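The complex appears here minus one protein chain, its other protein chains still in place.
Chain naming follows the written order as A, B and C, and within any one chain the residues start at number 1.
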Amino acid sequence: MNFASDNGAGVAPEILEAIAASSRVNAPAYGADEYTARAQARLSEVFETKVAAYLVATGTAANALALAALVNPWDAVFCHEEAHIHDDECGAPEFFAGGAKLVGIAGEGGKITPPGLMETIERFPRGVVRSSQPGGLSLSQATEAGTVYRVDEVSELSAIAHRNGIGVHMDGARFANALVSAKATPAETTWRAGIDVLTLGATKNGALACEAVVFFDPARAENFAFQRKRGGHTLSKGRFLGAQMEAYLADGLWLRLAERANASARRLSRALSATPGVRLAWPTEANEVFVAAPIPLVETWRAAGARLHEWTTRSLAPENAPRKGEMLVRLVTSFETEQSEIDRLAGVCAGVPASAPATP
Amino acid sequence: MNFASDNGAGVAPEILEAIAASSRVNAPAYGADEYTARAQARLSEVFETKVAAYLVATGTAANALALAALVNPWDAVFCHEEAHIHDDECGAPEFFAGGAKLVGIAGEGGKITPPGLMETIERFPRGVVRSSQPGGLSLSQATEAGTVYRVDEVSELSAIAHRNGIGVHMDGARFANALVSAKATPAETTWRAGIDVLTLGATKNGALACEAVVFFDPARAENFAFQRKRGGHTLSKGRFLGAQMEAYLADGLWLRLAERANASARRLSRALSATPGVRLAWPTEANEVFVAAPIPLVETWRAAGARLHEWTTRSLAPENAPRKGEMLVRLVTSFETEQSEIDRLAGVCAGVPASAPATP
Amino acid sequence: MNFASDNGAGVAPEILEAIAASSRVNAPAYGADEYTARAQARLSEVFETKVAAYLVATGTAANALALAALVNPWDAVFCHEEAHIHDDECGAPEFFAGGAKLVGIAGEGGKITPPGLMETIERFPRGVVRSSQPGGLSLSQATEAGTVYRVDEVSELSAIAHRNGIGVHMDGARFANALVSAKATPAETTWRAGIDVLTLGATKNGALACEAVVFFDPARAENFAFQRKRGGHTLSKGRFLGAQMEAYLADGLWLRLAERANASARRLSRALSATPGVRLAWPTEANEVFVAAPIPLVETWRAAGARLHEWTTRSLAPENAPRKGEMLVRLVTSFETEQSEIDRLAGVCAGVPASAPATP
Partner (left out) sequence: MNFASDNGAGVAPEILEAIAASSRVNAPAYGADEYTARAQARLSEVFETKVAAYLVATGTAANALALAALVNPWDAVFCHEEAHIHDDECGAPEFFAGGAKLVGIAGEGGKITPPGLMETIERFPRGVVRSSQPGGLSLSQATEAGTVYRVDEVSELSAIAHRNGIGVHMDGARFANALVSAKATPAETTWRAGIDVLTLGATKNGALACEAVVFFDPARAENFAFQRKRGGHTLSKGRFLGAQMEAYLADGLWLRLAERANASARRLSRALSATPGVRLAWPTEANEVFVAAPIPLVETWRAAGARLHEWTTRSLAPENAPRKGEMLVRLVTSFETEQSEIDRLAGVCAGVPASAPATP
């Protein structure tokens, strides 16, 4: 019953096989190989436009480099106040962007709202030298609350940003999970909705270590190769990034893996919601489930072997906030989550003894 | 006949198998896994002292982060004028070290000499505010010229550095190749010879993407976890770094792989040296061979399918420098280099037609 | 009726004379002069402890360098959400501190409260690598709202910071104004209340361009000379900074100048408060007056020649916030503000025509 993190999963077999296969040849170094070239071409197909795409090994790098390409050091980057880039990357965006300022915006369910964005932008008047300049907007898709921006929500926020001369980044560490949830095409969810640069995660969804930074306007990527290199993010055996991304996108693997994780999350969400005393904090729209539950119940889950994280947030409507005696917890599913793990936790919820797992 | 780069090789089977095996479990994220713990413990054993070791995916990151841990932003880092950190990392050390200044020191065969180091240090007087401060010394082992510092050479340079309050880094992108060449133990070659922090490369020598930053005084690593994280170099599925390094060090695999590459280089070196008109630029002490050869001869090699790089250097004694009509070239071997590749190039040298490879 | 900024004032005659006098000699460059030495000694006397003090020409530099000396690049700096360092320095602290993250804390009247500080610190758990680390607390004294922290307020906030291993900076751009208002000694207001490093402003209060960075624990200043130099803030003719600071502190000049500005602010505050429809936003405790006033009345003031700034803030209790038809404005006094300017604005408030100034 491992619901601690989708980073705990291994590598999808198709991707592992692609790595092994690409290891059998001698390939040019530093990304000049054919695997990378094919992955890049595939990304242009997937997004139905000519993109400039660069592969790196971590989501932190992908986000920080993408933002560094988008903004100046004297700029502000607007994001949700609990965005991963703001709270969970130890200042990596500030480091790569030369000291740019991340500005958090409050919003329920991990989402920035148009009024919240507009009010915040107003505090950073363009051309006023004492002020950090409005430089970038970063949207997390799926959000830190496991919710998914609808296409029209992305469009509206992007439009506000663009009207104010602000470039738009999407942190898609869980982009595939959001995509299959939104029932929209990759193009619709991104550049057609105003996204300028996307961090497309693969690691949490089945890769070993691979993320793509996708520029929908290749001109924005002019200096990216230098920025990536001096960030230490140009792999010498770059073909292994190419091979992962190629396999990830081949035959819809990425969508199948994401749908599997999402389906597990929906089942888990239903099981927990049906448990007396347990309330969903936010709707389960991707592969994360957040519930407020009585502390003793959570202890029972843990005693039965469930791994999950206590959660704190400022992004919760008062009526959904944990009350006295309750705890907010996060449960994450992955492409590897087994039906049996969910059944077992459901059994614990239903009072089936932990020592007798529902499925062996 | 691929002698272009040791980065062109794939992954050693033992390491690929370790990756696949570690993929089968659910493991804690961000390096808190048992594979990483075992790799770290193994590094302490290998170096016969308690080290603080951190794994990253690229040599650029390992070097830049190691230097950033060693020096202040207002410091100078002394290195050979053709050191990889100075010439080939697009300013990564400067980026990570907050704008520290790399100062190149001339020296034949890629080596810094004690007088060269002392004269250079004198130009950076400690405590004189207008001057960058003497902060770090970086030695490449093996060097960019394919030579290997002897233990006593390392000791002498380190002693000069330490007397001047300067920490010492070793760029061991090809550390294993140097080690088996030097016929000394890992401890003798490093901390016993005054090295404070080592970049221990595995990628060029059989890993997929894995390097260790090894601090011989763990106190120096106090902030390294934060520096690595904000550099985007903390892999979410960190167990794959741990698994690589564990397999690399297990049962002397790293030494066998390095010896295989070095042996190929020696054979190649002998074959080329025996060819009329070809002169070795520097002794072949690791897995790189540098020769000055008549341009038409090099063209013959290339026409026969040999992949190699033309080389420019300021690190060559005049008597060994390419003369009119000659070209300096670099040939690199790896653990994957086949005897047949060397035989075939030897055959080309000996006038055997390229269309008839010596070994099928 | 110039109430736009205390930066509009000239130089106090005593300081201008000190500049002229120090110009008549040939003095060692870069701060090795006797004027600077005397100013430093005087600062130790004024603060009743041996301080390490460095002079620079701007408040932005003083703040940014002080913070850079206090925190690591991977740290968070806690400050009021409307602190000058956060809102008005174009990211200078982030630049100098290598990308550290400024974290704003809400609080009425420009002040951080103990609960606000504690809740914020909790969001940055020490040792958790994904999180920026709790590094610094910066208190503005006087605040951006023209209020002054009481000594016990400073002590309580500093104690919370220190308990959490956090260093404490005071942005004293208007330190003298706060000091004469608080009726405490320089020592009581700073290091005895837990301040580790103070930006002591002189420019707004009568200097040409001079601020001191004062370290109460000289060990913290170990590298400051290098940081200042590479920031370009070491003046070649450093004696002119020394001469300004020496004159500023001589015979209590700084306190007299500040008291003059504060007294003007109090008079102005009384005159405005007495005007029907005008409400003080916050108590007038230093040399800034903030009032909510009917827009037509503000227009009358401006038409009469008053220079002042419209103000926006999130630091205002709802009952004091501007209502429909009102505007929040800031009026600043300086040591040069004339009684006649205040009388004249008071006259305008009282309906005396602007074309007939109350005092000629």
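One rule holds in what follows: a contact is a pair of C-beta atoms (placed from the backbone, for glycine too) under 8 Å apart; a residue touches a chain by one contact, two chains touch by 3 or more.
On a predicted model such as this, the values are computed, not experimentally measured, just so you know.
Across the complete structure, the visible chains that the omitted chain touches are A, B, C.
Of the candidate positions C:His86, C:His169 or C:Lys204, contact with the unshown chain belongs to C:Lys204.
Across B:Asn26, B:Thr113 or B:Ser131, the single residue that touches the chain missing here is B:Ser131. Among A:Tyr35, A:Trp74 or A:Phe335, only A:Trp74 touches the chain that is left out of the view. If you put the hidden chain back, the residue from B:Phe95, B:Phe240, B:Trp311 or B:Phe335 that touches it is B:Phe95. Taking the whole complex into account, chain B touches the unshown chain at residues 73-74, 87-91, 94-95, 97-102, 123, 129-133, 312.
Residues touching the missing chain, restricted to chain C, are 2, 4-5, 7-11, 16, 19-20, 22-30, 56-62, 64-65, 89-92, 94-96, 203-204, 208-209, 226, 229-237, 240, 336 (touch as defined at the top).
One chain is missing from the display, and on chain A it is touched by residues 30, 72-74, 98-99, 129-130, 133, 223, 225-227, 229-230, 234.
One rule holds for everything that comes next: only the chains that are shown with their structure count from here on.
Same-residue interface: chain B and chain C share over half of the residue numbers found at their contact.
When every chain is reduced to the mean of its CA atoms, the largest separation from chain B belongs to C. In whole angstrom, the spacing between the mean C-alpha positions of chain A and chain C is 42. Shown for chain B are the residues in touch with two or more other chains, namely 30, 226, 229-230, 234.
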